[in-house]
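For this view, one protein chain was removed and the others were kept in their places.
A and B are the chain letters, set down in written order, and residue numbers restart from 1 in every chain.
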Amino acid sequence: MSKTLSEIADLLNVPVGASASKSITGVNSLADASPTEISFLSSEAHAHAFKTTSAAAVIVQKKLKLPENPNTISLPVDDADLAVAKVLELFAPPIPRPPVGVHHTAFVAPSASVADGARIGPGSFIGDNCIVGKNAVLHHNVYISSDVSIGDDCEFFPNVVIRERISIGHRVVIHAGSVLGTDGFGYRWDGLKHAKVPQIGIVIIEDDVEIGSCVCIDRAKFAATRVGRGTKIDNLVQIGHNVQVGPHCIIVGQAGLAGSATLGAGVVLGGQSAVRDHIHMGDGSMLAACSGVMEDVDPKSIVSGLPALPHRQSLREQAALRRLPNLVVEVRKLKEELEELRNQK
Amino acid sequence: MSKTLSEIADLLNVPVGASASKSITGVNSLADASPTEISFLSSEAHAHAFKTTSAAAVIVQKKLKLPENPNTISLPVDDADLAVAKVLELFAPPIPRPPVGVHHTAFVAPSASVADGARIGPGSFIGDNCIVGKNAVLHHNVYISSDVSIGDDCEFFPNVVIRERISIGHRVVIHAGSVLGTDGFGYRWDGLKHAKVPQIGIVIIEDDVEIGSCVCIDRAKFAATRVGRGTKIDNLVQIGHNVQVGPHCIIVGQAGLAGSATLGAGVVLGGQSAVRDHIHMGDGSMLAACSGVMEDVDPKSIVSGLPALPHRQSLREQAALRRLPNLVVEVRKLKEELEELRNQK
Partner (left out) sequence: MSKTLSEIADLLNVPVGASASKSITGVNSLADASPTEISFLSSEAHAHAFKTTSAAAVIVQKKLKLPENPNTISLPVDDADLAVAKVLELFAPPIPRPPVGVHHTAFVAPSASVADGARIGPGSFIGDNCIVGKNAVLHHNVYISSDVSIGDDCEFFPNVVIRERISIGHRVVIHAGSVLGTDGFGYRWDGLKHAKVPQIGIVIIEDDVEIGSCVCIDRAKFAATRVGRGTKIDNLVQIGHNVQVGPHCIIVGQAGLAGSATLGAGVVLGGQSAVRDHIHMGDGSMLAACSGVMEDVDPKSIVSGLPALPHRQSLREQAALRRLPNLVVEVRKLKEELEELRNQK
């Protein structure tokens, strides 16, 4: 698959001169791009790599100071990252999908309804009373239990498991191996054993959510665990029972939300971060990677550390901690000096 | 599905007056309950929500001070959480299961023995010499390798993988996507490469264990990795080779136990916590969420932090750490003042 440089320039709304007919075969970093690839530069930190790149052309954030490089062509844009995303889309190869219809090794319950255009892959299973929307793509061995409703244009990759009574919106993508609707983790010690607290609630995934691989989203104790529209979840994330994730959140890999935690709109959780049970993070707040939040977080605030503090305070403490070993020595000296001073009296 | 209020009151052994015939359709929080739902109040922290709830009735922890609410009925009990668990059970819809028998797309080795009442779902596999107990439920695409023994009344959800020579007790529940019996992670550098240390041991899961989704429990290097009876394990937990988990432990999501760690009886590991290899945690000890224990832990003690310390010490250090940036300033001032004092002499 190759495109001409002018096709790319047109897409980005950038003029391109004599080299318009040059053939471009893909996208790569400045260092690794071959003379038929296009690259990009979004910050001056990598400007040195521009000097020596072999890329046919480079998408460049406007106003960056560039070194000379006569072997490549600059394509200045307002937002280099967004421009690169557009170009990547141009080169994106199609995802292999099962053909339209139900594979002969798949099972669809007679009481289930599957809309037009759906692709139900080998070994997949759709249980009683399920409703599957238009153009659904269920790859290999996807398991949909009973009473599940799935909107239009969803895509579930191999081995996705959707337990009973779950509701999924339109255009939801779930990557391989994720499990929705496992019982929430709830027990009561009854004097002899951990007695199971029944988890009779459901899971609701709103429109335009994307969920990575090996993600676990648990069923509510009662009512619903909810992931708001447009939220994106990375791999290996744990979402406990009754968690409420607002719209347009970003949850990075291996983060965990304990039971009944709630995120407002546009909250960002860094990789391996943790949100305590029943904690609320306000709209637009951020939790740094590897941090754990134990108290409610104000809207738009950034918190970090274990336990998480306002990020500035956290940085101040870290800076002070760097000085702590010396501080211990200094205090010892001060004590000695003070003692001396006293004795002199 | 609906129940009368008197059915619920009888279950909880609580008198209920004129409203006994009221129809109840489910359980919900005080804030969200509709006039046909029942709710609960187990601590005074949420008493304000009692005032405005629309719930038909509220299960209330005895001795709580309640605000007035003429629109609802109080059901006072000794243990509100336990009472709620009972009521949830009343409303729990049945789990969809494959029918009794072996699905025509499943495979059971001729040398395997499957007891009466077993339900073997589509695409499931039971290998040579396996013994599967009464009423086993193997949902969709469960894989049981060879020489595995499974007790009575077990339930394994879709895509569970049980590798060879594993022994599983009675009433064990394993949620979707979990893997038991992967080789322990053991290598020796032989000068050229990481040579694999064979992992020839097994895994033993005792009675009444429940295991969440995407949990990994590794096979022992030799002898057995063991999970004690009644222990409950949340999602995405890692249990390394030769780990010994005692009875009635609680292991919360994304926790990890490194090789040969041992937990006594009733140990609790918080979410995302970690136990170092060869470490022992005594009976009834607790490790806080996001904490990592590097040394043996005494019975009944609570430890937290990274590295984990006795919880009180940990809290004291955290409190001191909050004051550290100011302490740095104070010490600087003290130095100056002391210097001044000396110079005055």
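For this structure, a couple of remarks:
Here is the rule we use: contacts are C-beta pairs under 8 Å (C-beta built on N, C-alpha and C of every residue); 3 or more make two chains touch, one makes a residue touch a chain.
On a predicted model such as this, the values are computed, not experimentally measured, just so you know.
For the chain left out of this panel, the touching residue among A:I131, A:I250 or A:M294 is A:I250. Seen from chain B, the chain kept out of the figure touches residues 105, 107, 123, 125, 127-128, 141, 143, 145-147, 159, 161, 163-165, 177, 179, 182-183, 185-188, 190, 193-200, 214, 216, 218, 221-223, 236, 238, 240, 254, 256, 258, 272, 274, 276, 292, 306-307, 313, 316-317, 319-321, 323-324, 327, 330-331, 334, 337-338, 341, 344.
Chain A residues in contact with the hidden partner, per the touch definition given at the top, are 26-29, 32, 81-82, 84-85, 88-89, 91-93, 95-96, 105, 122-123, 139-141, 157-159, 175-177, 208, 210, 212-214, 230, 232, 234-236, 248, 250, 252-254, 271-272, 289-290, 305-306, 318, 321-322, 324-325, 327-328, 331, 334-335, 338, 341-342, 345.
Keep in mind that, in the parts below, only the chains that are shown with their structure count from here on.
The distance from the centre of chain A to the centre of chain B, each centre being the mean of the chain's C-alpha atoms, comes to 25 Å.
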